[in-house]
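With one protein chain removed, the remaining protein chains of the complex are shown where they sit.
Chains: A and B, in written order; residue numbering restarts at 1 for each.
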Amino acid sequence: MKTTVVSSVVKMSADAPLSVRDITVAYHRKPVLWNVTLDVPGASMVGLVGPNGAGKSTLLKAIVGMVPRISGEVRIFGKEYHHHRSAVAYVPQRESVDWDFPATALDVVMMGTYGQLGWFGRVTKKERQAAHEALRQMEIEHLAERQISQLSGGQQQRTFLARALVQQADLYLMDEPFAAVDAATENAIVNIMRTLQSAGKTIVVVHHDLHTAREYFDRIVLLNTRLIAAGKTADVFTDENLQKTYGGKLTLLEEVGDAMRRRDRSNSP
Amino acid sequence: MNFVAVTLEFIAGQTAAVPLIPRSWAWRVLTLSDYNTRVVLYGTTLLGIAAGLLGVYMLLRKRALLGDAISHATLPGVAATYLWSVSAGYEKSLALLLIGAAISGGLGGLTVLALRHVAKLREDAALGIVLSVFFGAGVALVGIVQQDSGGNAAGLEGFIYGKAAAMTAEDAWLSGGAALLVMLIVWAIGKELQILCFDSELARSQGLPVLLLDTLLIALVVGVTIVGLQAVGLILVIALLVIPAAAARFWSDSLKQILVVSACIGGASCSIGTLTSATFAKLPSGATIVLVACGGFAVSLVFGSARGIVWQGLRHRRMRDQQDFQHFLRFAYEYLESQNNAGPFIKPGSVPIALSHLIHSRTWSAHRVLAVGQQLQKLDMVVMRPDDCIELTKRGWLAARRIVREHRLLEMYLLRETDVDLGQADRDADYLEHGLMPEHLMDLDEAMRAESLFDVPASPHPLLPETVASDLPSRVLPEQGKTA
Partner (left out) sequence: MSAELSWEIDGWIILAGALCAMSAALLGNFLVLRRQSLLGDAISHAVLPGLAAAFLLTGQRQGWVMFLGAASVGVLTVLLTELARQFGRVDESASIGVVFTFLFALGLVMIVQAADSVDLDPGCVLYGSIETSMIRKMPLFGLSIPRVVVTLGTTLTINSLFVAAFYRMLKVSTFDPQLARAQGVPVNFLHYALAGLVAVTSVASFESVGNILVVAMFVVPPVAAWLLTDRLKVMIVLSLVIGVLSAVLGHLAAINVPIWFGYRSTSTAGMMAVASGGLLFFCVLFAPRKGLLSQLLRQWEVSLRILGEDVLATLYRAEVAGQNAVRLVGLVRSLLVTKLWARIVIEFLQLRRLVSRESDGLRLTTAGRSRAQNIVRSHRLWEHYLASEAGMSNEVLHDGAERLEHFTDRQMRERLLVESNAPSTDPHGRPIPPEA
């Protein structure tokens, strides 16, 4: 075989923070993720890299059970996701919510504590303090009482990050936290990720920029519908792998996906 | 036609019963000494509160009009239950009719969900279909009811337009119960509903049963609708779910406050509307309540403290004034600078600046320049002279120096950090400087390593000379040889 790095079926201990086996996801029969298998070791910072429409966000959503999988399974510290929800903090894309919602930055961060509070739990001083602390870590404590629609893009992203921090999770899944933020915010986010990592947490980040990916992450997952490569950043970032990820050599797979859908249609009068 | 007369009589009905309102009657209404009035008032007010609370969540969940489909869908239930109870020989019972209404209303709500998620139709189409088809079925059934039982069936008409005056103590208890239930639920799972409305993805990833919560909201809407049928009728009950919530949004940016305000607007419109309709002749209760609520909406739209038009306009204006002040002062300073007089403070009145320079330097009307000058004079920054010139006061000079300094720092920062050219940097800085906050300035200082807080760096681009300024429309032309 030509390839040097195949998929990362490295045997991990049973309680790896995140272990994904053979996940396949399709929208309208068009495959978005194809047999992706992935293990993420503890205390690592993983960049999920690939072109647009490569299924990066879908992979995160499939992990937290927000999109139905056709096949495959996910283990969080060796258990099913719904047994281990509190261990995972998921940060959706910033555009996924309505920032005109009547809430302050503090309100949004406080929502992160609701999971632990459970049904009927009340917000107490403790949660409030935790939220303030998270805002402080993101260096936006002075904006706590500001209406979220009046925050800049970077500040909104920091608010989202603070909300994840307050969840006190062990595994952080972040969907494009660097999208359209200013340089200072990007730095702040990277710093907080490093802090989390040194505290033994694991972070998986959907990321667009190849140049910074090399610098930010110690592990990289290259994704383009299928898993192209996964492993240590230096090992994964080979020209060959990048060519495979971005080079569009796999157009045949696209075509067969189209054929599947066409066949679907032509069957009906 | 028979039912035409019946309907009219019905709509006018509750007030036609008191053709000429005796003074004592109005007095009794207003002082609530009348038992019936009290019952109706409590009933509608509690209903308004419940609908106001619930409406906020429906609005934030972007399902404001779901209640409209549900309320229209109650009609076939009412009519079918009526037909059934007559044929089965039961007495006409309000409770039975309301149960029928709840069932078909709930069915309507579920049909909307099914059309959305199973048949993949869009929300607006699903709502329109359920609303009209269910209501059509209701009309067909009411048609049958009408031929049989003439006057007795007129009770059904009450559900369409509402008949608050006919509320009984039982109904008031019912709306009280509904209001209490909604309040209890909002109190108990308010934070779950908040996540659901703000970020349903987070809700799902935290394991909240999104579908169940949505169904709960629909069930509550059905409940409020059922109670509202009596008071405002099924066509206008949606108003109670939408208007207070939409109005409350103008007053606050905090969910808790919005809930309180919305409940207040809902309760107040219902009580004021009920009292008004009971006091004056020929005011149908449902329509009156809705009109009062609309009045509340209009007031909120205009005067709301968070998003009201007036407040927004004022803020916008203040910002524009601020910008004009800054530009005015900056130009004055730059003019003095070009005269080599900017250095240490110059004596007030020592160097006059012709207003015509200012007019030409920016695309301002003479009127606007005069207005800004006068406002600055009030702030003791500028002295207007009778010869169409101005002078900077000490205060004005200090402010101008600070503004110029910020502008130039920003300009230089932009030049250094981005690829913009000189002209662009000037325009960008023009635009950005008004949004600078103290924390930004400190960052800027640090970034630019400015030596002293009071040092004004030289402009990175040449400034327009006095001689040229008067004949130039704007200061696009960089110029040489001047400054001497």
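In the analysis below, a contact is a pair of C-beta atoms (placed from the backbone, for glycine too) under 8 Å apart; a residue touches a chain by one contact, two chains touch by 3 or more.
No experiment lies behind these values; they were computed from the predicted model shown.
Peer 1: With the full complex in mind, choose from B:A50, B:L127, B:I195 or B:V382 the residue touching the hidden chain.
Peer 2: Hidden-chain contact among the options goes to B:L127.
Peer 1: Hey, which of B:L174, B:L217 or B:A246 is the one touching the hidden chain?
Peer 2: B:A246
Peer 1: Considering the whole complex, which of A:R94, A:R158 or A:R226 touches the chain not shown?
Peer 2: Considering all chains, including the one not shown, the answer is A:R226.
Peer 1: So one chain is hidden, and I want to know which residue out of B:L216, B:C294, B:V351 or B:L398 touches that hidden chain in the complete assembly.
Peer 2: Only one of B:L216, B:C294, B:V351 or B:L398 touches the chain omitted from view, namely B:C294.
Peer 1: Determine and list the subunit B residues touching the chain excluded from the picture.
Peer 2: 1, 3-4, 7-8, 11-12, 59, 62, 64-65, 68, 115, 118-122, 124-125, 127-129, 131-133, 135-144, 147-148, 157, 160-161, 235-236, 238-239, 241-243, 245-246, 249-250, 282-284, 286-288, 290-291, 294, 297, 301, 307, 309
To be clear about the criterion, only the chains that are shown with their structure count from here on.
Peer 1: If you average the Cα atoms of subunit A and of subunit B to get two centres, how far apart are those centres in Å?
Peer 2: Each chain reduced to its C-alpha mean, subunit A and subunit B end up 35 Å apart.
Peer 1: Which residues of subunit A touch subunit B in the complex?
Peer 2: 61, 64-66, 82, 85, 88, 90, 92, 96-98, 101-104, 107-108, 111, 114-115, 117, 119-121, 123, 142, 147, 149, 163
Peer 1: Using the touch definition from the top, list the residues of subunit B that touch subunit A in their complex.
Peer 2: Interface residues on the subunit B side: 60, 62, 188-189, 191-192, 194-195, 197-199, 201-202, 204-207, 249, 252-255, 258, 439.
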